[in-house]
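With one protein chain removed, the remaining protein chains of the complex are shown where they sit.
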Amino acid sequence: MSLRLYAAFIYVFLYAPIALIVFFSFNAGRYAMDWQGFSLDWYGRAFTNPIVTKALVTSLMIAGSTAVIATVVGTLCALGLERMRGWLRQLFDALIYVAIMVPGVVIGISTLIAFVTVFDAVNPALEAVGMARLQMGLWTVIAAHVLFNLAVVVLIIRARLAGMDRSLVEASEDLYATPFATFRQVVLPALLPSILAGFLLSFTFSFEDFIIAFFVAGPNTTLPIYVFSSIRRGVTPEINAIGTAVLLTSLALLMLAQFLLRARARAL
Amino acid sequence: MSDNKIITPQKFLDELRRFQKGSVTRRHFLGVTGLGLATAVLGTAMPGLRPRKAYAALSGTVNLTTWPNYHNQENLDAFTKKTGVTINMNVFGSNEEMLAKLQAGSTGWDVFVPTNYTITTYKGLDLIEPLDLKLLPNYDPATQDQRFTSEGAVDGTVYAVPKDWGTTGFVINTKNVTQKPASWKEFWDLTKGPLTGRVMVHDYQLTTIGNALKYFGYSFNSNDEKQLGEAEKLMLEAKPHLFAINSDYQPSMRNGDAWMSVCWTGDGVQLKRDLPEMEYVIGKEGGEIWTDYFAIPKGAPNKEAAYALIDWLLTPEINAKEVQAHGYPSTDARTNKLVPKEMLENPILYPAADLLTNLEFGAAATLTNPLRAEIMARFKSA
Partner (left out) sequence: MAASLPSSRSKVVTTLLVAPAGLFFLFLLILPLIVVIIYSFGARAEAGGYAPAFTFDNYANLPARGQAFINTLTLAPLGTLLTVLFAYPLAYFLAVKANERLRTLLLVLVIVPFWTSQLLRYYAWIMILGSKGIPSWLAWIGMTDVRIINTPWAVLIGAVYGFLPLMVLPIYVSLEKLDKRLLEASADLGADAPRTFWQVTLPLSLPGVATGSMLVFILLMGEYILPQLLGGGKVFFIGNALVDLFLQSRNWPFGAAVSTALVAIMFVTIAVYMRFVLSRGDTRRAALV
């Protein structure tokens, strides 16, 4: 019971600042956290401001693609590493940690410089054979985000794989199941919670990242780039309105998913 | 000015002195110096009477890199409608970020908005195009104060055309600060004394070190080791008394945690508009005056559209709408003639002339001085 109370306390801790953000999205004033009266204006402005809506769409596209790619590549990598030994395994282990250790600002600028160098070398050849030049764009942001997140996914999945009951896998193999069937029917269900966790974290990291996207986004603007650049000229409740809309949409989707799952459980 | 001659720096100063002595009115001063409205003569100011470039040849997208909330969306939409060129806008938080990104390469920008002190650096790094003023028929250097145009040129070649300007002073909450500070000396002394725990300075070496130098009456741009040493000592003494070192001072000023902060024009206007007890002060020893420019980076993919966009936004009637959207005074006398009187009479936007005399443009060398960077790092980590 006391544990339940504690959990409730943590949810209050997590959502109290969010409640403030939602509250100030109805602010009539021009400044994000300074109450000047009630108004719905900022919702209208946010969704008619092309730079804001475009940034939101860009961010969702980047975060969605990043989460999918990082989860798939990371899961495969974690499974592969389980089967590996020797120096190559150690190299991969080290790279996974380094991928997380290098601070965003460093990975951002060095990735940009590396990209520009590669582009300059490759583009003349591409042009010669009539192909499009390589340029910075959404794909460069996604690639840079996947690097970090795939490392996170590998770590989380390994926390699950460690101490996973091998006897099930062995039993499955004894029953002459194909390796793929073993994977699909035994390994994958066991990994599912960690795959979900990795997906959620990847999406969140990518959706929140400012500093890496800042460097490698080329002429694109993501939502965090827009918000952080706004500091010097004053962050308006427009950002609160966008944040609230994203929040309410995700909560609504969650409730819907929960409802559908329940309905299905009842039908079975 | 009515005969369209460029005012010389000497004449500017003469007029200033006349104004300070009270022999001419504020309005006269603003007019003669091109800062105000009285001068811009109808003939030169009427847009539409001037030849305009045909926009027929334009197409594609133009990438505009600028500051947040710096343009009137209607103006941008009208440009797209007129030319068929879609505008892709990028926003930045600081000049250094712009510079770092442009320097790293592959930005794809067509037009960007640098501040005065970065222009020679861009030129030195060969990152910026010289401008062909013939392609900007609606820009008229004659209606600009030379103080502003000269910062946009390097060795006589124009690389950037001025857009708007502002100052860096400090803001006080008069409910809590009753001492009426008017100088940087008082600013730092109050920080170390009665206002301990209530003052903010920028997380920006140019203005924080510059205004600490002003305490001793040195130049805002001083790179003299001894003078910088004195400024550092003052900053380190003040550090334990500071509420924060943060260029994002509006939240704390608004919620009452901070009572005094180094402040840019625009923030001063916004704070005062919502909270009348806020006062914006330009230190009487001086400080910074700055100007933002339009420029075209080297390798801009759509240069024709870039010129067309700059020309469009500098057209006085369009620019006047821009000014009302971003809230900073235009450098163009023709535009100033078209903006509402309340703006021109706002002392935060158009400060009293005697205060302007001592202000200095930040210099490129000030910004890139490695010693200043180290002083700032020591100040912040102390």
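The first chain written gets the first letter, and so on, giving A and B; residue counts start at 1 in each chain.
Simple rule for what comes next: contacts are C-beta pairs under 8 Å (C-beta built on N, C-alpha and C of every residue); 3 or more make two chains touch, one makes a residue touch a chain.
These numbers come from a predicted model, not from an experiment.
Undergrad: Which of these touches the unseen chain: A:Leu134, A:Leu147 or A:Ala213?
TA: Of these options, the touching residue for the absent chain is A:Leu147.
Undergrad: Taking the full complex into account, what residues of subunit A touch the chain not shown?
TA: Interface residues of subunit A facing the absent chain: 3-4, 6-7, 10-11, 13-18, 20-21, 32-33, 72-74, 76-77, 79-84, 90, 92-95, 97-107, 109-111, 113-114, 117-118, 143-144, 146-147, 150, 152, 154-156, 158-164, 169, 173, 179, 182, 187, 190, 193-194, 196-197, 200-201, 204, 207-208, 210-211, 223-224, 227-228, 231, 235, 239-240, 242-244, 246-247, 250-251, 254, 258, 261-262, 265.
Undergrad: Which residue numbers on subunit B touch the omitted chain?
TA: 94, 96-97, 99-100, 103, 121, 124-125, 197, 200, 203-205, 239, 242-246, 248, 251-252, 255-257, 364, 368, 370, 372-374, 376-378, 380-382
What we mean here is this: only the chains that are shown with their structure count from here on.
Undergrad: Based only on mean CA positions, could you tell me how far subunit A sits from subunit B in angstrom?
TA: The mean C-alpha positions of subunit A and subunit B differ by 38 Å.
Undergrad: Looking at the complex, which residues from subunit B come into contact with subunit A?
TA: Going through subunit B, the ones touching subunit A are 63, 65, 67-70, 73, 88-94, 97, 100-101, 104-109, 247-248, 250-251, 254-255, 264, 266-267, 270, 274.
Undergrad: For subunit A, which residues count as touching subunit B in their complex?
TA: Subunit A residues touching subunit B: 29-34, 36, 49-51, 109, 112-113, 115-116, 119, 135-136, 214-215, 218-221, 225-226, 228-234, 236.
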